[in-house]
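This report refers to the structure that appears directly beneath it.
Selected chains from the complex are presented in situ; the others are not included.
Chain lettering (A, B and C) follows the sequence in which the chains are written, and residue indices restart at 1 in each chain.
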Amino acid sequence: MAGNTFGLLFRVTTFGESHGGAVGAVIDGCPPGLELNENDIQPELDRRKPGQSSLTTPRKEADTIKIASGVFEGNTTGTPILLIAHNNDARPGDYNNLKDLYRPSHADYTYYAKYGLRDWRGSGRASARETLARVAAGAIAKKLLRKELGIETLAYVQQVGNLVTDLDPSEVTTEKVESSLVRCPDPEASKKMVSLIESIRDEGDSIGGVIVGRITGVPAGLGEPVFDKLHAELGKAMLSINAVKGFDIGSGFAGVSLKGSVHNDPFITDSSGRVRTTKNHAGGVLGGISSGETIVFRVAFKPVATISKSQNTIDHLTKLPAIIKGEGRHDPCVLPRAVPIVEAMSALTIVDHWLRQRAQYS
Amino acid sequence: MAGNTFGLLFRVTTFGESHGGAVGAVIDGCPPGLELNENDIQPELDRRKPGQSSLTTPRKEADTIKIASGVFEGNTTGTPILLIAHNNDARPGDYNNLKDLYRPSHADYTYYAKYGLRDWRGSGRASARETLARVAAGAIAKKLLRKELGIETLAYVQQVGNLVTDLDPSEVTTEKVESSLVRCPDPEASKKMVSLIESIRDEGDSIGGVIVGRITGVPAGLGEPVFDKLHAELGKAMLSINAVKGFDIGSGFAGVSLKGSVHNDPFITDSSGRVRTTKNHAGGVLGGISSGETIVFRVAFKPVATISKSQNTIDHLTKLPAIIKGEGRHDPCVLPRAVPIVEAMSALTIVDHWLRQRAQYS
Amino acid sequence: MAGNTFGLLFRVTTFGESHGGAVGAVIDGCPPGLELNENDIQPELDRRKPGQSSLTTPRKEADTIKIASGVFEGNTTGTPILLIAHNNDARPGDYNNLKDLYRPSHADYTYYAKYGLRDWRGSGRASARETLARVAAGAIAKKLLRKELGIETLAYVQQVGNLVTDLDPSEVTTEKVESSLVRCPDPEASKKMVSLIESIRDEGDSIGGVIVGRITGVPAGLGEPVFDKLHAELGKAMLSINAVKGFDIGSGFAGVSLKGSVHNDPFITDSSGRVRTTKNHAGGVLGGISSGETIVFRVAFKPVATISKSQNTIDHLTKLPAIIKGEGRHDPCVLPRAVPIVEAMSALTIVDHWLRQRAQYS
C-alpha cells in the first residue's frame, strides 16, 4: 500500500488503469513560479505513445494530457498539480478471451494473489499505460531542472537482443537519439536493431534490451547517505518501470573484476578550480552522493511478456491447463518507447534530491 | 535528508559514525510478542565483523550489540527497539595523514560538497561500520519472517574478480556458505577465490565480485504495484550497501537477449493445487509482486576503494595535487563480509512488505 | 510541501482550487473488495454543498463526483481511487474587485508570502471548496468502517454564537441532526440558532460556533503511542478544516479544574466480560489509544472571514490602506455545512489507524 507515490518532496502520485476512466498524476511539492502549460508535456508523451512507428504496437491511446489544477496564469502556484488523460480506446471486449487465463510473465496472477480479485481489462493497474503519468510528471521535473540548474537527462537504446552499440555515452545527443526509429544514436546499430525488431515482430515474438541513462549538470552534493543514496534511488526508479530486471551504474557489473587501483577515479583540480576526477568508473556518484561528474547508468529490459504466439498457462477459476492465444496488438520491443520513461524517472529522482538538499543545507 | 530510515512500517533508522560514540538503529513498528535477546543478533554480527579471517581487515571493532528498549521480559513490546554498539577501537590518530586528502573513490569529497564540512575520522557516516546496524536490525527481521511465514534469506559469493561459480542457487545451503572462508558454497571456486584474494591482499590492492541473494518461502502477493515494486525495493536496498554498483533479478541483464516466447514462465498447477511456474526467469516477482517462486537476484560490488598502494589525488584545502599513501588495514575483498548484509537487507525489505500487505488485505 | 496528503496507510491526497479545472482526491491504500459507486458518496456531498438552505451561501457549485479509477465491476480493486469533481460555476470575474486586496483574516496575504504569487480567484487552494474532496474520501472511509467494524461517525452543531445545547452526545441521532436546518439535534436550540444566523446574515456579518464529533464502535487498541496518539491525529484532522481554531476531547478545557480523583474514570467489567469505564472523562482515548468507549470531542469554528460589511485592509501592490467592499455570496455561519466535514475527517483518521493496527498486530 502507498506504493503509488514517488518522491519525498517532489511527490508524484499516479492513478488509473489501462481501461475505463482516466490515468494521471498529482504532483505535490512543485516549486511555485514555473511557467507551465500542456505544451511542455505533450511532446514527451508523444515520444512514449503507442502507434508512433512500425516498431510499436498499432494500438491507439488518447495520450492527451490536461493540467487541471496547480497552475494559474501560466505559472505553477506551489499547490498540487493534477495531470489527467482520459482513456478512450477502451475496448475491454478485446480482453474477453483472456478473462480467465493467467498470461505468462504478466501480473495477472500476482495481482489476484495480492488483492483477491481480478481486473482483467488490459492489465489494469499493471498496464504500461501507467507510465504515461510518469512521463507527464517527468516533463515538469525536466523543465524545472533545466531552468534552475541546467541539468539535462537523456536516455538511449544501447542494446536490443544481442546487438550492442559501443558508442560512448558522452557523444550522444537528443537529436541523434530521436533520428533513430529505435532511439539508438548509432546509425549502424540502429539499422540492425530495426531489422531485428521487425523480424521479431513478424514472428509474433518479443525481444529485450538495455537502455543507457545519462544525467549531466548535476552539482556535487545531491543524494543522501545510507539508505537513500542517489544511485539507490535511481535504481529503484528504474526497476519500478515495467519489464525492467536490472540496473547498474558506472562500471557496474563489468567493474567487479577490476582491481581497486584500476577502478578508483583519481581526483584532480581542473583549470577553473573545480574538483573533478580523471575518469568516471563511479558513474557520477561517490558514497551515494553526486560528485559533479556525469551520471551514467544502464537499465535492463526483459522481452515484453505479451506475444502473439500461443503459450501454456492455466485457467484462473478451474486451475486447469489452458492454451493462451496470442494477442494481435503488442510491442515487439518496448525499448524505443521506454527511452522517455527512463528520462522521466531520472528527472523525478534528481528533482526530489535537489529539494531535499536545499531543505537541509541551502 | 531523512535518508537514514528504511521501510514504511518496519522502520529502521540507523545512526553513528565509524569513530566516537556509538552506532546502531531504532526499529519502529516491530510486531509485539517476538521472543528476542542479544543472542538472536550477535551471531549475524559475528559474520559481518572485521578480523574474522585472513581475508578481512585485521582491524578490530566492538561489534557487541545491546538492546536498550522495546523488549520486556524477553519479548518485543511493539514499541521502538534501540540497538546500540559502542565504538571502542577509536584511533582517530590513524587518520591524521588522511585529514586533508580526498581518498579516491571514497565519499570524502562528496560529503564535503554536501554538508560543507568534513568528518575525516575513518569515513564518518560513510563508513562500512554503519552496516553493523543493518545486520542487527536484519537479524530481528529474519527471526520474525522465519517464525511467522517460514521465510529464509540466504546469500553467497558467486563471483570474485573473474572467478565465477555456476552453482545453481537452489542447491546452496547456509552450511555450505559458512564452511567457505569467502562464503562461496562451491568448494572448488572457493579455493580459487581465496587464492586470488590473498594475492590481491599481498599486492595491497582490492577486488570486487558478485553476491547472489535468495529468498525462499515468500507467499504470492507481497510488493506494491507501480513505484514500490518488490524488486525495485530490493534493488534499492542492495544498491544502498556500500560499494554496490549493480543489481538484477531473475534473468536480469542476461535475459535481455532472449525472446519473449523463451523468457516467459508458463503457469501450471502443482499437485497440491498451488499455482506455480515451470521455470523462474522472473526471479520470483511478476509485475512487482511476489509470485510464490523463490526470489533470486545478483548484487555487484566494486573493488573497495581503500588500498595500500599510493594514489594520485588532491588536497582538500589547497586543491593541489597530492599523493595519498596507502592505509595498512583494509579488506582486499569486501564480499565475504557483505553476505550477511545482503541477507539483512533482504529480510528488512520483505518484512516491511509483509506488514504493508497485512494492513491492506489481511 | 507535501501538505496535501492525509494518512499513512489510507492515504488521501487532495488537489484543486476554487475556480478553474477540478477538485478531488486520490486515495491510495483502500482495501480491495469494497462495493463502491458514486451513490455512496453523493449524499455526503449534498450535505456539504452550498445553496442547500437559506442559511448557506446561495452560490452554486457542481459538487458532482466521479470515480475515475480504482473500482472495477462495482468493487474497489486496492489500487488508487481517483475522485474528481469539475468546477463549473467559475466566475473569476466576480473576484476582480478583490484582485489586489488582502481580505482580512483570509489566506490571501500568507499564500503570497509563502509562494511569491497570488491566485486571486476565490481563495484558490485555500477555498473551502477543497473540503469537497475530504467529504468524498471520507464517505469511502465511513462505508469501510461501518462494514468492517460497525464504527459510526456523527457530528452536530452544539453552539452557534452564545447559543449552546446541553444535549448529551449519546442521545443524538443522525435523523435528529439532519432534521435541523443548522444540524443541531436539539429542536429548541436549533430554532434559536436559525434565528440568530438569519439575523447575522441580514446584517451581512458572520458568526462562529462549536461542533461535537462522536465516534462509536471503535475497538480498544487504535492509535499510536507518543506522537501519533489517536486524539492528536483527530485534533490535527479537525484543526486542518478551514476556520477551525480549537479542539478538545473528553473533559477537554473544562476538565482542567477537576481533581484527579474526580476526573479519573474507574474501570469495571461489564456483564459481557468487556472492560469498560464507569464514565468517560477521557473521551474514549487513554494514553493516545482508543479504550473502546465512545470518542467524543469538540471543534471550535471562528466566524467565517468573508462578510458583506466593508473592512479596512491594504492593497497587495501599493501596500496602501484600502477599503474592501463586502461580497454578496457567503455563508453567515459555516457550521451546518461543516458537520459532514467533521465526520469525514473523523472517519479518515480512524480508518488509517485501523490499518496501522492491523499491520503491526493483527
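Basically, contacts are C-beta pairs under 8 Å (C-beta built on N, C-alpha and C of every residue); 3 or more make two chains touch, one makes a residue touch a chain.
These numbers come from a predicted model, not from an experiment.
Taken over the full complex in this file rather than the chains on view, the one protein sequence occurs as 4 copies, with 3 of them shown.
Rule of thumb we're sticking to: only the chains that are shown with their structure count from here on.
The most centrally placed chain, judged by C-alpha centroids, is A.
Comparing the contact residues of chain A and chain B by number shows a mostly shared set, over half of all numbers used being common to the two copies.
Here the CA centre of chain B is 46 Å from the CA centre of chain C. Centroids of chain A and chain B (each the mean of its C-alpha atoms) stand 26 Å apart. The set of chain B residues touching two or more other chains comprises 8, 225, 356, 359-361. Contacts from chain A toward chain C in the complex involve residues 1-5, 8-9, 11, 13-17, 20-24, 26, 28-29, 32-33, 67-70, 72, 75, 77-82, 84, 114-117, 119, 121, 124-125, 355.
Contact residues of chain C toward chain B in the complex are 8-9, 29, 31-33, 78-79, 225, 355-356, 358-362. On the side of chain B, the complex with chain A involves touching residues 1-6, 8, 14, 102, 104-107, 109-111, 113-116, 123, 125-126, 130, 159, 161-162, 200, 203, 205-210, 219-229, 231-233, 235-237, 239-240, 242, 245-253, 255-261, 263-269, 273, 275, 277-278, 281-283, 285-292, 298, 300-307, 309, 311-314, 319-321, 356-357, 359-361.
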